[in-house]
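A single protein chain has been removed from this complex, and every other one stays in its place.
First chain written, first letter: the chains are A and B, and each begins at residue 1.
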Amino acid sequence: MSLSRRLLDILNFLALIAMLIAVYMALIEAPDAINVDPAIRPAQRIIYFHVPSAWSSMLAFFVAFIASILYLITKRVRWDIWARSASELGIAFTIAAIISGSMWAKPAWNTYWTWDPRLTTYTIVLLLYIAYFMLRGAIDEPSRRARLAAVYGIFAFLSVPLTFMSIRWWNTIHPVIVDNPENPNKFGLGPNMRITFMFTNIAFLILFVTLLANRISLGWAEERLDALKEKLNF
Amino acid sequence: MKRYLDVVWAVLWKDLRIELRSKDVFTSMAVFAVLAVMIFNFAFELRVPDKTVVIPGVLWVTITFSGVLGLGRSFISEKDRGSIAGLLLAPVDRSAIYFGKMLANLLFILIVEAFLLPLMVIFFNTNFVSPALLLLLFLGTLGFAAVGTIFSGLAVNTRTREILLPVLLFPVMLPVLMAGIRATIGLMEGDSIADLAKWFNLVFFFDILYIVVAYLTFDYVVEE
Partner (left out) sequence: MMTTPLIEVTRLRKAFGRHRVLKGIDMRIEAGSSVVMFGPNGAGKTTFLRILATLSKPTSGTVRVAGVDIRDNPEGIRQYLGLVGHAPLLYDDLTAYENLRFYARLYGMEASGERIRELLERVGLWHRRHDLVRTFSRGMVQRMAIARALLHNPPILLLDEPDTGLDPQAAEMMTDLLREIGGSERTIIMTTHHLERGLALADRVLILVGGEIVFDQPASDIDYQELRPLYDAYVGEGVVA
């Protein structure tokens, strides 16, 4: 077994432990949020899943952005694998954030969907990165695919803050109906809740790094498989 | 620098000359724009008490949808006839080719707008055009042409081509659309540019940012 394989195993194990503890803390250890309606207190615990997912997705897209730039500069296959792996994870975490967000929205605001700036931005971001993979899927030649996807990855990432800003400014014409559930300060997290919140964020960070490492290693395996197929004229 | 500008100008002139001969792009953009405005008109006529409230949305959506038709063609003819290589052989930095094509696209869309605005004034029976609106339209169209031109170069290298372009382009263009619609509403309600400064600034910032990024990345779009 190679060293990188062993490291990956350690990482996998660490992520498992961290996530188990995170689930325990989020569901059992953390106290109920006393400042919300009793009926939605269980739903409030989604925050421990929702916010780390959202942050992980942004981190993933940022990694993809940097990898895209590095690809254009160096033209190394490595950075293309990084870019597409991170973008994929970003999509997964974005979907997790959107779904968990609407799971919270239903009991809290009696609707699955609000045109909240963050939720709307995340949906646009999801579309951006679906477009990124559609672009990849429509190009057969690997080096061209990597090059053009990297260009799009740079444009896509840079548009995220602009989109967020425009949607937030747009909404200021309407009264703000609800406080933002994602903001822990406004929410007044108690000390125990804050520890849980911090820990789940760290656990998700470990999960993100683990998934990325696994996805990248899978990416290399795909490369080798393609090379073998080509050799065998498969 | 003069050499560079000469090439920008030559590419722009070439695209205009060809368009004046064939009128392919302009005709389809203009016909589409008229159709879109008419369809919107019918769609809102019975349900919206005052049709003028939908003008900002109709204006920007029509420009975006008809614009993407023209942008899609920008690199397709070059690619299919192989003439793109002729441009790339020019002994000048390749961003000059980008700027030439971008200016040509900008001009095409602006001409469609020049044609669309009076039409909408007549159809909606309201004069909503003001110098501030023209400035806003120009800034928005500049950003649209800047991103659209380079994405057209991306899309032409794919199997799906024109189908892919709007999918790539619209999510990135969203800030410009939102700012454009929101500021148009403001202008129609009598706000001054100063009141709407953040929207104008947002579009202006978008333009600068993406022109710079396109300048930096265009080489990678056309190299092999």
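Convention: a residue touches a chain if its C-beta (ideal position, glycine included) is under 8 Å from a C-beta of that chain, and two chains touch if they have at least 3 such contacts.
Note that this is a predicted model, so its numbers are computed, not measured.
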Task: Could you tell me which of B:Asp6, B:Glu45 or B:Asp195 touches the chain that is not displayed?
output: B:Asp6
- line: The one residue from B:Leu88, B:Ala132 or B:Leu209 touching the chain left out of view is B:Leu88
Hidden partner interface residues of subunit B, rising order: 3, 6-7, 9-11, 13-14, 17-18, 21-22, 81-83, 85-93, 223-224
- line: On subunit A, the omitted chain is touched by residues 141-144, 226-227, 230
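As a working rule, only the chains that are shown with their structure count from here on.
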- prompt: Just how far, in Å, is the C-alpha centre of subunit B from the one of subunit A?
  reply: 32
Query: Which bits of subunit A are touching subunit B when the two form their complex?
result: 72, 124, 127-128, 131, 134-135, 138-140, 144, 147-148, 150-152, 154-156, 158-159, 162-163, 165-167, 169-170, 173
Complex interface listing, subunit B residues touching subunit A: 147, 150-151, 154, 157-160, 164, 167-168, 171-172, 174-175, 178-179, 182, 198-199, 202, 205-206, 209-210, 213, 217, 220-221, 223-224
